[in-house]
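Every protein chain of the complex appears in place save one, which is left out.
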Amino acid sequence: MNDLAIPDFGREIAALLPFLIVAGGGLLVMVTDALVKTLRKDHLSYLVLLVLLSVIVVQTTSGTPEGPVLNGLLLLGNFSRFFTYLFVVIGVLTTIFATGIFDRDGNYRPEFYPLLLFAILGMMVLAAANDLLTVYLGLETMSLATYVLAGGVRGNAPSSEAGFKYLMLGGFSSAFFLMGVAFVYGACGGTGFDQIAAALHSGSAPMPFLTLGTGLMLVGFGFKVAMVPFHMWTPDVYDGAPAYVTGFMATAIKAAGFAILLRFVLLTEPMLAFAWYPVLTVLAVLTMSLGNIVALVQGNIKRMLAWSSIAHAGYLLLGIVAILAPALGGPEMMARAKGIVEEGGAALLFYLVGYALMNLAAFGIINVMGTEPGVDGDQISRYAGLSRRQPVAAATLAVAMLSLAGIPPMVGFMAKFYIFSVVVKAGLIPLAIIGVINSLISVYYYLRVIVVMYMHDTAEDSYQGTEWVSVAAAGLLAFLIIYLGVMPEAFHRGAEIVFRQISF
Amino acid sequence: MEITLTHYLVLAGLVFLTGMVGFVVRRNALVMLMCIELMLCAVNIVFAAFSRLHGDAGGHVFVLMNFAVAASEAAIGLAILVEIYRRRRTVNVDDLKTLME
Amino acid sequence: MAMITDHILTWVTFVPLLGAVALWLFGRREGPARIFALAVSLVDFVLSLHLWFHFDAARGDDQFVERVAWIGNGQVSYHLGCDGISLVLALLTTFLGPLIILSTWKAITSRVREFLAFFLLLQTAMLGTFLARDMLLFYVFWEAMLIPMYFIIGIWGGQRRIYAAVKFFIFTMVGSVFMLVGILYLFFQSGSMELTSFLNLNLEHNAQLWLFAAFFLAFAIKVPVFPLHTWLPDAHVEAPTAGSVVLAGVLLKMGTYGMLRFAMPLFPQGVAYFAPAVSILAVIGIIYGALVALVQPDIKKLVAYSSVSHLGFVVLGLFSLNSLGVAGGVFQMLAHGLSTGALFLLVGVIYERRHTREISEFGGLAHVMPLYATFFMIATLASIGLPGLAGFVGEFTILLGTFTSEFLPAARVMAILAATGVVLGAFFMLWMVQRVFFGRLANDANKNLPDLSWREVVVLVPLLVFMFVLGVHPGLVLDKVDLSIQKVLAPLEAQLVPHSPAGHAAIPGGGEEGAPAILLVNSDAEDLR
Amino acid sequence: MQSEILLRWIVLVPLLGAVVNGLLNRRLAKRVSGFIACAAIGVSFGLSVVVFLRLTGMDAEARVVNDILGTWLQIGGFHVDIGFAMDPLSAVMALVVTGVGFLIHIYSLGYMAHDDGFQRYFAYLNLFVFAMMTLVLGENLVMLFVGWEGVGLCSYLLIGFWFNDQANASAGKKAFIVNRIGDFGFLIGLFLIGANLLPHLAPGEGVFSFAILQHHAHLLAPAATGICLLLFLGATGKSAQIPLYIWLPDAMAGPTPVSALIHAATMVTAGVYMIARLNFLFVLSPTAMAVVAAVGAVTAIFAATIALTQNDIKKVLAYSTVSQLGYMMLACGVGAFTVGIFHLMTHAFFKALLFLGSGSVIHAMSNEQDMRVMGGLRSKLPVTYATFMTATLAIAGVFPLAGFFSKDEILWKAWESGNTVLWAIGFLAAGLTAFYMMRLVVLTFFGENRASSEVRSHIHESPATMTGPLVILAVLSVVGGWIGWPHFMGGGAWFENWLAPVFAVGEHGVAAHGAVAHHAADSTMEWTLAVVSVLWAVLGLILGWFVYYRRAAIADSFRKAGGGFVYRVLLNKYYVDEAYDAAFIRPGYRFSRQVLWKSVDAGLIDGLLVNGSALVVYLLGSVLRLFQNGMIRFYAWTFTIGVAVFVLYLSFSS
Partner (left out) sequence: MEGLLFWFCGSLLLLGGVMMVVQRSAVVSALWLVFAFLSAAGIFAVLGGTFLAVMQVLVYAGAIMVLFLFVIMMLQGPVMDGERRLMHPALWPLIAAPPAAVLIMLAGFLRGDRMVGFAGAPAPGFGSVVQVATLLLGRYLLAFELISIILLVALIGALAVGRGERKLPWK
């Protein structure tokens, strides 16, 4: 039974330490909640923060081995570490935001903490996945936890409805995704990325299976990152879910989705670029245009940000299209291909981080400003005169909005700059133009939030309360948004290094 | 006539489409959940068929995982459904549209 | 001291930003905050004077250069430089700064600290725009400028301030996003964001046309060139006085500056292709702006439309493509900044007192506010280009430059049509002055209006003084910019083929008899060296 | 001190006066203010005399004094100096301007004594002299233009001096704008010169410098017609010629001394001066010369006919001025620049005198200007009457008053040019001039006083500050013409000789170009014409006296002639103002408002393109959001559609 023997057990454990910490942390939190009745429950959040911070510490200090582990189910390295950092940071902020609201509103959800940790675990697995099975399981871990996070606010009808919609459509899309996996498995004879790559390179895989399979997988990913036409759950779910969860979904899930999409595209690019390229081009254009145009007419800030997140998915897809483009070009293009792929990947990673920062900042404030469950508390009009009542919160939200709109010197601009410069470099100037026209449309609705906060007088039903820790955290994000907007270089170079590992 | 892989795939495809159509046409949330189960079942058949093709039991592992995931999904789905039913006294998904434009 | 003088451009650019940040320390104390902001802007002005006195006009290239790698291994860098053109515009900016802050002493009473912070931010962005020598850096400043201005209009503006603010923002964005694509394309072609590396590119004809169009659109909206001007009246009318002043005084110049610095030298063939169309638009703008200004019932809107007209002159001058016209254009930017800035300040003065700007509300103001009337008169005269005041020099050289342009087809027709703007300009301005200041003091509400306060006089006098100084001694500015303009025009000269204007046969390179003016200019530049 | 340095002070001292008066304004006592202003002009006049005397001491050919203050504009090779130059022509102008200006300053002391804006008035007046001297002494065309615009500004300010009345302010604005239309032509003319000359000049040569222009005049020959016509358009604005004369009558809204100084003696002659100054250019274009002459002649007769019917004493004088300026233009147009300038000078004397006299009358009549309520002032205002009568005789051209010499010579030159029509028009206008001037005198000074008793009781002769200048000007009106005593009458024609160097090229040029076919220049003809014109003038005077003093019924029948149509047309100045209004101003305003602003700006650009495109996007969003109907099944359906399209595409593409 040699198969059972796991080679070099110590190495693998060390490699998996961050995963183990998160998983164990989840269990620990769960058990603590169940057993220690005397503990003030908001102390659970400290435990979660401790877990997440220890992940960072462990990952930073221990020279974790790189390369495939656990029989190639996971591929550890800079790429997975990068995303682990990202997810952990998002987790920390989500914890802070959620705890503040639990504390203030008294609507306590002990299950939130372990589920959050498990969702993060799923994402980490997803980002590190090197086998379709791990992709699937990571995806499902993340999704199932998120269904509950979004839909589990008791006594809150929108939350339940959002959770249910998300679950139903998520299940529906995972069926498609799985069908895709099955066909890829069938085409390549295995689910490991190495096997798939080998099959693709050898050309032995039957094309119809392969295209159908990868196509359906793309549908699955498209669902997760809210790509048109698989986006329709997004506004409803973002709207119904509590803001701290929405923030988490908008940032972490999108990042995880793009992490795996990026890997998947790079994996299949040599053979399938010809098929992906036109499809993704059209979808990217549709995604950002639809997202922006419909966001324009929203009166609810969460829905608005939901549509805006769809639009941003479109920009990100542009980056992927740019990565694909060289594979189709002539020899002249191929000569540049390597550079474009690397820059495109780095641009995507940078964008994801920037996007996470600004969306978290926005949702952090929205979370604080939200009212009692059940009340339609997220109308933009309720932010009237916020700048006078809560200048820090208003400034933070304003910075986030400007950044989302892509105005320098915010990180949103630099992110777009990197993406669009790769798009232009790949010779896709029409796409770049469509992209900038879209960001132009988006300016209008982002500005409207600022208009309401800064230029309208306080309305009767404007929210009055606050939660300082969350606001401070969001404020810190705002600072980071500007800092990374001005000094993006170090980070971007880091992203390049990270990406180089997975660009084959 | 020899039963080929294609037969299995077509069967799975038809089952999958049945589930898909069912998901779209049925208003009962419970039945919709069942439709998802049916679609997953179709996927499982594909896995099993390819497993057979490659003589590799990896597909079977996948199917087993599917069982667990489907069960988990059903469990959570049903729990939320119960919660919804408690408030609204309905499991008709067409009534679940407080969240819309 | 050396630390400051070695990095003088950085200091000049970022001192206002530091000031804006420091304003947070003042809490709710508005008085000290005002004084502090004023001090900051004065310090910035003093720092910029260093530029003025140490600028070597005999060189005409970028000076006080600072360059630090910023992004992508130095593909993009923090690169500031200052040639004559930037110098005068930067100085205009820093010069107007303290005056504007002083002008808000009574006008801005709510959210004072925020206002001052936004204004100082705006200063930084504007200065950065004029001094940046790296395209991305330029773009960052160019866009960043929108934010404070947006807030200034939107928060402290008039009735329809939000509409105006959003319109301003989106209009400007419309152009600049296309410019961004253009910049990215150039970046891709040259592998660097340096302006100089862009200049060395050998772009093909079609690319030049498209890129010129993209760049020009961005700048034309800012200028604004007809028919992209409709944001301007709204923005001006709704903005608080300080906003209007800075808008007219500096922001609009960013557009013409951009044309001169980027759109023209980078794409000579684009210029050659589009110059006739652009000059036609400029001429339309001149006449159109004047005619529409004529019928405005609101003083501020009238002045705003007059800006459309005046900036039309600037654009026409730039696209005359000879040193006369371009120098005139640069000069007119300054002159317009002074005169229209002063006019907006003056309109603000009366608005503060009466809370209306309808011309029909006034009449006979000269009886109760003689000093105000005098100042207004002088600003008006400067605006309509009376000789001896700054406006004339600009208009005269622009029109002469256009008329003698070898590159514009039908240049003379353009110049003649544009010159009608001079007549119309006098018409609408003087008519407005007549209706506001002359006649009997009919409206009782105006009976007890106080004349200018010492503070308002202090704000206005420097502007008026410089109108005279520049009108009598334009060399003060022109000497600084002359060589820089030659340098900017150099890439154009290399590629443009002179048209042959009627009545004078210009043979390119054909010796003394038909030497194009631009060649003449060349030889002259050598002589000066 | 060197003449060069003196030259700049001629210009700058009035500026100083203006600045002091302007800045200190009411803080100055009226006496001090008036003294400063008069002193400034006095100094300027004195210095002009000094430089003039030095000029006389020079060789005829070298009579130029230059004073270059510095560079005004230096762009590339383009170069313009700030500088002044005095040659015989500008010396004459300088003396006339400062001299008459000084007298009018003195007069104003009395006239404006009770006005609130006394200091402001003198500031403007000094500023005017500064601008006028810049115009006259400017070393180049740009300096001339600076002065040109400057005097326009001062004219604007002074016409609207009593801005309490909107009508005055309107008149000022009208003057400025009509002048601007002329300036438009002037500017384009300048540009045309620049365009033709710039390529041929060495860098740093002042392209607009008169010396350079004269030196390079041949280069401009091909474009001379265009240049001259454009410059002449400027001249028609400033010198109130058809079609831009309309502002001058309205300009009478200003204080009367202003009318005398600016709108009669000095500023309005700037156009004539400019043409004379650029004689070397104008002679290059026979067409332009012909136009100048024709416009001048037509203006002369046209304005004279209007003057026949006007009731406002100043309006009559204003149209008379227009008419006289037409004479000057006529002179220039036939190439007799010297004579044009000569008439300019004599006209300055007697027209200033007429205006000041009318000012004295108005002053006496408590600011009444309508002649229909005057009459019989001869006895009450003896000095005014005497001087006014002198001026009337002078303007009518009665020997040996100043007007005779200049006007007669113009007519002679017109005759000599071979264009009899021009001569005939001029001759006719001369008769009309005598007639309407007599009408003016009769209505004002003869017959019964028709004013209200209230006004009548206040009638008194003006103070010495006012009558003094009147007397001096009266003397000048008599003797002023003697310096140009023509050869055929045995005179030395000193004036002609003095200006000869300036016009050497020009008048030679006319001959050389054969623009004018000379009549035989024999003195018999000259004598004949002189006698005829004197008789003609006297006839006009007598007729005027007869009709309006003795047989008022004739005047009535004049009015009724042709159903009163002719009279109405004349009284309403041929409805020119109304025509301009209907043809340009109103349609222009309506077009700007309804079409440009409301339709193009607000409607098309803002409404349709800007808000329209925003609206389209917004509507699109509103429609697209409807798909977001909240129904899971619908979402799933779109999902399946997406998948189906996707799958089909993939299966076909692979």
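All chains are identified by letter, namely A, B, C and D, in their written order; residue positions are counted from 1 within each chain.
Basically, a residue touches a chain if its C-beta (ideal position, glycine included) is under 8 Å from a C-beta of that chain, and two chains touch if they have at least 3 such contacts.
Since the structure is predicted, the reported quantities are computational estimates derived from the model, not experimental observations.
Peer 1: For a quick check of understanding: of A:Gly10, A:Gly106 or A:Gly203, which residue touches the chain that isn't displayed?
Peer 2: Residue touching the absent chain, from the options given: A:Gly106.
Peer 1: Go through subunit B and note every residue touching the omitted chain.
Peer 2: Touch set of subunit B with respect to the missing chain: 1-11, 13-15, 17-22, 24-28, 30-31, 33-35, 37-38, 41, 44-45, 48-49, 51-53, 55, 57-58, 60-61, 63-65, 67-76, 78-83, 85, 90-92, 94-95.
Peer 1: Could you list which residues of subunit D touch the chain missing from the display?
Peer 2: Interface residues of subunit D facing the absent chain: 637, 640-641, 643-645, 647-648, 651.
Peer 1: Residue by residue, what part of subunit A touches the chain that was omitted?
Peer 2: Residues of subunit A in touch with the missing chain: 1, 3-6, 23, 26-27, 30, 40-42, 70-71, 73-74, 102-103, 106-111, 114-115, 118, 121-122, 125, 133-134, 137-138, 140-141, 144-145, 147-148, 151-152, 154-155, 160, 163, 206, 208, 212.
Please note the rule applied: only the chains that are shown with their structure count from here on.
Peer 1: Counting in whole Å, what is the centre-to-centre distance of subunit C and subunit D, each centre being its mean C-alpha position?
Peer 2: One centre to the other, that is 36 Å.
Peer 1: Averaging over Cα atoms per chain, report the distance between subunit A and subunit C in Å.
Peer 2: Taking the mean C-alpha position of each chain, the two centres sit 44 Å apart.
Peer 1: Take the average of all CA coordinates in subunit B, do the same for subunit C, and state the distance between these two points in whole angstrom.
Peer 2: 66
Peer 1: Give me the residues of subunit D that touch two or more other chains.
Peer 2: Answer for subunit D, listing residues that touch two or more other chains: 625, 628, 630, 632, 636.
Peer 1: Touching at least two other chains at once: which residues of subunit C meet that condition?
Peer 2: none
Peer 1: Which residues of subunit C touch subunit A in the complex?
Peer 2: For this pair, the touching residues of subunit C are 70-72, 111, 136, 139-141, 143-144, 146-147, 150-151, 154-155, 161-162, 165-166, 169-170, 173-174, 177-178, 180-181, 184-185, 187-188.
Peer 1: Under the touch definition given earlier, write down the residues of subunit B that touch subunit A in their complex.
Peer 2: 5, 16, 19-20, 23, 29, 32-33, 36, 39-40, 42-43, 46-47, 49-50, 53-54, 56, 58-59, 61-62, 65-66, 69, 72-73, 76-77, 80-81, 83-84, 87-88, 93, 96, 98-101
Peer 1: Subunit C touches which residues of subunit D in the complex?
Peer 2: Interface residues on subunit D, with respect to subunit C: 70-78, 82, 142, 145-146, 149-150, 153, 156, 160, 163-166, 168-170, 172-173, 176-177, 180-181, 183-184, 187-188, 190-192, 194-196, 198-200, 203-204, 222-223, 226, 588-589, 591-593, 596-597, 600-601, 605-606, 609-610.
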